[in-house]
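Complex shown without one protein chain; remaining protein chains in place.
All chains are identified by letter, namely A and B, in their written order; residue positions are counted from 1 within each chain.
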Amino acid sequence: MTTSPSGPRGWSRRSFLSGALAAGGLGAAGALSGCGSPLAAGIAGTPLNPGTVTFWNLFGGGDGARLQTMLDQYMAEHGGSSSLQAATFAWGNPYYTKVSLATLGDKPPDVAVAHLTRSQNLATAGLLQPITDDMLSLVGLSSTDFTPSVWENQQVDGTSYAIPLDTHPLVLFYNKQVCEQAGLLDGDGKLTPIAGIEQWEAALTAAKEVTGEYAVSYSNVADFATPWRVFQTFYQQHAGATPFLGDGGTELTVDEDAAMDTLAYIRRMSDQGWLPSAADYAGAQTLMFTGQSAFYLEGEWEITTAQAIEDLDFGMVTVPQLFDKPAVQADSHTFVLPAMERTPEQMELAMGFIKSMLDQSLTWAEGGHIPSYLPTLDSPEYAALTPQSDYASSADIAVYDAQAWYSGSGSTFENTVGAQIGLVQQQLATPEQAMAQIRSQLSVYLDTPSPL
Amino acid sequence: MATQTIGTSRRRNGVSAAAPARATTTTKVNGPRTFNIVAGIVLGVFAVLWLIPSAWAIKTSLVSNETASLGADAILRDTDPTLHSYATLLQSGQLWNWYLASFITSAGTVVLTVVFGSMAAYAISRLRFRGRQLVFVLILAGIMIPAQVLIVPIFQELEAVGLLNTYWSVIFPQVPAVIAVFIFKQFFDGLPREMEEAARIDGAGLWRTYWSVIMPLSRPVIAAVSILTFVSVWNNLILPLFVLSNPDLMTIPVGLATVQGSYGQRFADIQASAVLGALPLVVLYLLFQRRIVEGVTGSGIKG
Partner (left out) sequence: MTAQTLTPPAEATTQTRDRTVKLPDGKAAWLFLAPFGIFYVLFLIGPTLYMFVVSFFNTSIVQPGLGGFAGIANYAEMLTRADFWSAMWHTLQFTLYTVPPLVILAFVFAVLANRVQRGQWFFRLAFFVPFVLPSACISLIWVFLFTPATGLWPQFQSLLGFTQTAVLADPTWAMVGIAVATIWWTIGFNFVLYLAGLQDIPRELYEAAAVDGASPWHQIRYLTIPLLRRTTTLVILLQIIASLKIFDQVYLMTNGGPGISTQVALGLITGTAFTDYRVGAASAASVLLFIVIVVIAVIRQLFDRAEERKA
């Protein structure tokens, strides 16, 4: 079925132009060089690589390597390297800008990765193809194959636009050697559950005595995402916590008291010397890897990095509930289909690719992510994975970022707020100053009508 | 009063005697030898310093990715050059697509700019028509428009007609190079009119006069404009960055820009891609040094 996607500017003009150019003899160039070639596409606007699945993603580092094995598997099963063309772009805004512009320019990839929080914006902007039950059943999938909360969260106005791959929450890494010396491990060598601030601070104190340096670390230098994730986690654990932004991003609905309390607590941890005031991404994890810190807060994807460290015995666990209720910041990676005209064959190829990736969810889960694909999540193999199983429950208490056109993973919102939170941790700003800055810097976006 | 170079070489109508580019000129100063020797040494030191970044890139491109990620020390000590990075890049196919895109867009712009620009210059220089001064002034005004700042409306224009992600989207906006018109006009103004008059008497129309008489005489200017336009389009980043989003269609600068984000820690590969990206232009420079330098001093076109 050729679904006509909703497009911003009318697709008939584009096809007309391509048709005209092709008919006008420039198609000769295409014939000479092969219809799917860049030469033909560059001159006459013909489609690129029609028989190949093009896939864009933003996975670097350990995730990138893991993805590559999954892609290799797909290529092996589908006739070699001509079946797939994958491209990786820099994480965050640069990636989403590229995807958006490519879709506007009528040459998007067949399939793209998108954070759930960003896919909603892409969908509202009309850049994504809706995903119907028919499309799912093409490859034997259905909406019930996915974690219900995630499936619901990805929908926009009741329509689905994204097929979830995983949920990736903030987790607590712990150095087992240090924790053992601090008496924080239980009989099985796992961290005794920490509940509430007193137990947490007791653990931090004990840990600091053992390390002589820090108790917990996370990065805040040249990194705005992590401070935001930590803040969001602890903020959402407060009873009165409301979404940071409301009404599609036109109102600042953050609960002042809860926010101040959270910022003050972050400040307290750094004042007490439990938390380094400044650490960059690599530095923060190295502290835990080398035993200069007992705990490390970051997304679960760092499991690959940690596993590569020799002589490091570490564990991972859901971020403890320090305040009134359990909560942890998370986002999900999803597969989206950028809006373009697809032939039935292209649709099948694209869906087939997605299915292949989902079938390999276990490989992906080995990279720390919590699968959203129920057949994998509920499988005994996944349950046997440690330390993944120790934090699998994070998915149930995951909180996504508030929806706004300027919000989501790697977004301007995250950068703005995350920067201020980092400054509080660095003792360069008080909670009051940080909130004031946040309010002032976000005011531009709050007052601007959504461009979507 | 000493004449200033810029005016002079322009008045030489672009057919500069290449005086500025040669090593021996009329104005070598035989000051105190020591001063000159010191000057030579100081300059030599700076020149070597200036060569270091490129040399470093080349050196790094010849080690393995593992060695490169160990740091500067490891790279320096490496004595086992390998072409592995180059092999990877040249076999991947992506780089060739980028070369193709760059070449087509640069050559395409050169052809259109040279032909259309010289035609317009011919009209302004040689033809008599009402509104000639006005046209000239209008075009003069165009020089002051900073084309880069127009990236947003140009993007929208190209999107509206469906030209995004085609080579045309890179070529078309760069064709109206007003400076080319000026250079041609300057040159045409200095050509003697006898040949044209002779051709006219022989019954040649305007087009024939332009194409068969004026243009052959203009080879040096055509060469200068061609080369400088080629380099300018090849090196343009901001336009293709936003109008070409598909990696298969990207020009070299855009491709290299995405490489940085996507090659991760493969430092040797990254430096090799920089070398490969630079190679065509370095070759071009070595072949056409004189023309390029002349063009720079004579017309001040900057890439």
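In this text, a residue touches a chain if its C-beta (ideal position, glycine included) is under 8 Å from a C-beta of that chain, and two chains touch if they have at least 3 such contacts.
Not measured: the values here are computed from a predicted model.
Over the full complex, note down every shown chain the hidden chain is touching.
Displayed chains contacted by the hidden chain, ordered by label: A, B.
Looking beyond the chains shown, say which of B:Gln186, B:Asn246 or B:Ser262 touches the absent one.
Considering the complete complex, B:Gln186 is the one touching the chain left out.
Suppose we count only contacts with the excluded chain; which residues of chain A make the list?
Contacting residues on chain A, toward the hidden partner: 8-10, 93-94, 96-97, 100-101, 104, 125-127, 221-222, 224, 280, 405-406, 412, 415, 419, 440-441, 444, 447-449, 451-452.
Provide the residue numbers of chain B that touch the chain removed from this figure.
Given the touch definition above, chain B has residues 1-10, 19-20, 23, 25-29, 31-32, 35-36, 39-40, 42-43, 46-48, 50-51, 53-54, 56-57, 60, 69-73, 112, 115-117, 119-120, 122-124, 127-130, 132-133, 135-136, 139-140, 142-157, 172-173, 175-176, 178-179, 181-183, 186, 189, 206, 210, 231-232, 234-238, 241-242, 252-257, 259-260, 267, 270-271, 273-275, 277-278, 281-282, 284-285, 289, 292-293, 296-297, 299-303 touching the missing chain.
Definition applied: only the chains that are shown with their structure count from here on.
What is the distance in Å between the mean C-alpha positions of chain A and chain B?
42
List the residues on chain B that touch chain A in their complex, please.
97, 100-101, 104, 159-168, 242-249, 258, 260-262, 264
Can you check the complex and tell me which residues of chain A touch chain B?
Per the touch definition, chain A meets chain B at residues 9, 13-14, 16-18, 38-39, 41-45, 48-49, 60-61, 64, 85, 87-91, 94, 98-99, 101-102, 104-108.
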